[in-house]
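What you see is part of a larger complex, with each chain still in position.
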Amino acid sequence: MAPIVTIRDLCKSFAGVRALDKAQFDLLPGEVHALMGENGAGKSTLMKVLAGVYSKDSGEVLIDGQPVDIASPRAAQALGIGIIHQELNLMNHLSAAQNIFIGREPRGRFGLFIDEDAMRTQAERIFARMNLRLDPHTPVGELTVARQQMVEIAKALSFDSRVLIMDEPTAALNNEEVADLFRIIGQLRSQGVAIVYISHKMDELKRIADRVTVMRDGQYIATVPMAGTPMDSLIAMMVGRQLTEVENDFPDTSGNEVVLEARGITRGAVVRNASFVLRKGEILGFAGLMGAGRTELARAVFGADPIDAGEVLVHGRKVSIKSPEDAVRHGIGYLSEDRKHFGLATGMDVETNIALPSMKKFLSMGVFIDQAAIEAAGERYVKQLSIKTPSVRQQVRLLSGGNQQKIVIAKWLLRDCGVLFFDEPTRGIDVGAKAEIYRLLNQLAAEGKAIVIISSELPEILRVSHRVLVMCEGRITGELAGREASQEKIMQLATRRETAAAAAEATA
Amino acid sequence: QAQQEIYIPLVSKGFQHQFWQAVKSGAEQAAKDLKVKVTFEGPETEAMVDKQIDMLAAALAKKPQAIGFAALDSQAAIPLLKKAQAAKIPVVAFDSGVDSDIPVTTTTTDNKAAAALAADKMAEMIGKSGEVALVVHDQTSRTGVDRRDGFVNRIKSAYPNIKIVSVQYGGGDQLKSTEITKSILQASPNLKGIFGANEGSAIGVVNGVKEMKRSGKVVIIGYDSGKQQKNAIMDGSMAGAITQNPVGMGYKTVEMAVKAIKGEKLPKVVDSGFFWYDKTNIADPKIASVLYD
Amino acid sequence: MTTPTAATTAAAAARGFSLKARLFRPATRQKLLAFASLIALLVFFSFASPQFLQTDNLVSILQSTAVNGVLAIACTFVIITAGIDLSVGTLMTFCAVMAGVVLTYMGMPLALGITAAIFFGALAGFVSGVLIAKLKIPPFIATLGMMMLLKGLSLVISGTKPIYFNDTPDFPAISQDSLIGYFIPSLPIPNAVLILFLVAVAASIVLNKTILGRYTFALGSNEEAVRLSGVNTDFWKIVVYTVSGGICGIAGLLIASRLNSAQPALGQGYELDAIAAVVIGGTSLSGGTGTIVGTIIGAFIMSVLTNGLRILSVAQEWQTVVTGVIIILAVYADILRRRSSSAH
């Protein structure tokens, strides 16, 4: 079969960074082609060149064997190339349907007026195909990150492209949604659509990819068939060395001092009467479906959002947490799931972002900033977390997504909080770094820190948690000891909806 | 009782400038003497013709017994003035007239003639030859245009050896007028005199000349009064100035309005006059009475 | 997803009624609340002064809203794209002057004068749009530059003198006559108000029903996302500024016909009133949201306030103080309204 897309010797540099160095790639019709590589390997950049977002410095892009110059997203669309970007690109004030059809609105009278009804119907049709229950009129800004991601996927599907690029489409999705997405990918594949699939979730790749291209440092490493290639060797190709798996050893922490206790936290309808305790040295996993309220609960405890009822105790003493400042003062840190909006000042440099919660540590005479110390701290963490950046003075927005995530982690490590909430900490992080982060979590717990990890990836929850709490519809529906937790048990609790819970309570 | 009190709103060309504040104080004095109630308002700049029309409309809505009006544009207000006429509200024009016979009388001063007098004084003091410049407050307002033209035309027609090298506008802002004066002095090293066409401009000229250390070498003629201007004349940094009689103008406007309400016959024009004052006559009671702080 | 808390009990109760009632109830309340500040002012002034609530005065409030209202509509478009336009005031004047040139200096027929005003408005808007979209000059600076440029040009072209329309007796009628009064003599609402209303309706349709309106909101919401969707954002941004400029041309016609003259020095400072009206009306300066109805309410709040304070004969310096405070309060009220409506 002749490839739809062929990329040869593609080079692309940014200020001080060689993102692509003679990269190669070819894509066959009807295949799911996985693109793998560590954070900053150049995957997104390569795809952005193909989608007309970036212009190449040198090299060739051929579509159906013809050399093309893809100068704009519009040109890429015209060639039948659609893309789901790694970062959300939505207009928050517009509705889901409006977002999907931006630039291609069905026209009514005179070609000037928009046919809203047609748009709604078409959007509903796509949602139905995705098994997504969503009113097309909902403003996108009111949706959770997961649902926003679903809207992005819907938008990409609406193009009916021949080539569909998916840059980490499942980073924010839960298992059910991932299953829906894979079903759709299957359909597309059978229709002859070529799909480029970028993900750091190895199990996913195993499930759907036909072939894999591995990249490292902007260079092409190899293209291999998925079936028959062991995961270990793929990972070795990616990182250039062998990785050793860390096993969870489930230490018994039940006797440890309670450092944080939340009692009856209620926030509107999204968090309802949630209570939990967190002990010194333990890793507490929060599992649940999309919109279960885990993020909202963490934000409420952290003081980021006002609560309607409930109290928080730190080391057994009741404290008033009205703002993140209060929380941090009481030694509580929170890593947001949405790094772009809530985690980072992306226009500022790496070292400043890392130092941001700890600025007061770097003062001389109470007001002046000790820049050398900040730089040293920045460099320490860049090294410790292997953050890929030309220097600690680089603006964070110029780093790859995974490296940005590491900076969020670094800033809370530096702040040295006793209690840390990690909300989806490995979203968009490569396997090597993921292992690194798990090791780090264990190490922090061993040092006596209390850790909450919120994750929609059940394997991740199972792998790191000493204890698992499951949420559903804003309530905590159950607790499992790490050793006895399993995907099935968690899913059962995660779907224990109101009526079922009431029934359970009645019998108890 | 309150219903019976005669109410006369005055819609002026401005309210922040000292000139208009002086008109206001004259009007308030008359209100006290004649036992009537007046209000006084004007737009922020003399460019805001439509804002003034809105003020006039609001004033008419209050159903006053008479109204005083200093038109920014001689035509724009005519529809409203017709309304006033229809409602039998006599209109007294002040400062400058309206292109219409609706106003029962106009209390005014001749800005052009006054500025021409300033030109004569300037010519006299610089020996009828040399370079002079003007710092004017406004390029488009009636007062600005009249004072500029009065001065410029007189120099052109009567003093062929005097050259006007620059006319610039500082909006009556003292700081801007200072900077303007300095650049004029910089550009014209032989400048012999500057005319500042209102209080802010004149003070700016004094400041600018002082800052450029050209005091005594440049003849400054001002317009209007005010504490600083009077001081400048006393200490010799300003040669003299033209003053109108804004207090008198305000007083006369109210007085005429009251007469109009009573149905008395009024002259078509009441000239509130203008005066030249300098060190020699500033203490003269006749002059002192038309000056304000 | 059911959410049976106190907050939703009401919603559950409403479910008994028609779906429509359920959908519309909170929305209607929210819309009425937008009028709250305006109504509060109207009630206050009506009690404070017997002269306030008279036909004449209400008509003159309407009349005085026309120019600022139209300018505010022009600004609304730009502000929804997260831009700003400081040049609307002097652009209005520039258009008035161009109408004067065509009608009075060149003696052309009325229709041509009207066309000229709108054309030159659109042209200036186009230039701003190009500066902003193509040269990437921030809107604040591009339009600040245009503001000065147009102010100067108006003075240059008019010869720093007002241009009168005495040879075109139909011109003042555009804004001063009353078509409504012709049919309903007891309602002598001047045409200027009718024009404001027509412009508002047209602008509302453009914003909500057309492709231009959609892109206007989209640009303000996330320009980069729109660009990545393959839309020519530069083009649409230029169109928005051009349309906004054309609307300023209409404002120029209104003010010129009201004053029966083009006053070349007028205009600066009007942009702040227009922007204030837009923001009081609930349009966010960070873009992506906004309504024409809100803008009109904002413009009325400004003119009712000004008129009312004058009717009460409040000293002018205090008028300024009060206006400053009320602008802040009105926007704060709008913020509270939104906060409470989004909490449910």
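Descriptive notes on the structure:
A, B and C are the chain letters, set down in written order, and residue numbers restart from 1 in every chain.
Please note the rule applied: a contact is a pair of C-beta atoms (placed from the backbone, for glycine too) under 8 Å apart; a residue touches a chain by one contact, two chains touch by 3 or more.
Quick caveat, the model's predicted, so the values are computed rather than measured.
If you count every protein chain in this structure file, you get A x1, B x1, C x2.
One rule holds in what follows: only the chains that are shown with their structure count from here on.
If you average the CA atoms of chain B and of chain C, the two centres end up 35 Å from each other. In this assembly, the C-alpha centroid of chain A lies 71 Å from the C-alpha centroid of chain B.
If each chain is reduced to the centroid of its CA atoms, chain A and chain C end up 43 Å from each other. Residues 1-5, 7-8, 209-212, 214, 217-218, 220-222, 224-232, 288-289, 343 of chain C touch chain A in their complex. For chain B in complex with chain C, the residues that touch the partner chain are 9, 15, 39-42, 44-50, 53-55, 57-63, 73, 75-76, 78-79, 138-141. The touching residues of chain C, counted against chain B in their complex, run 51-52, 54, 56-57, 60, 63-64, 67, 155, 160-162, 164, 166, 172, 176, 255, 258-261, 263-269, 306-307, 310-311, 313, 316.
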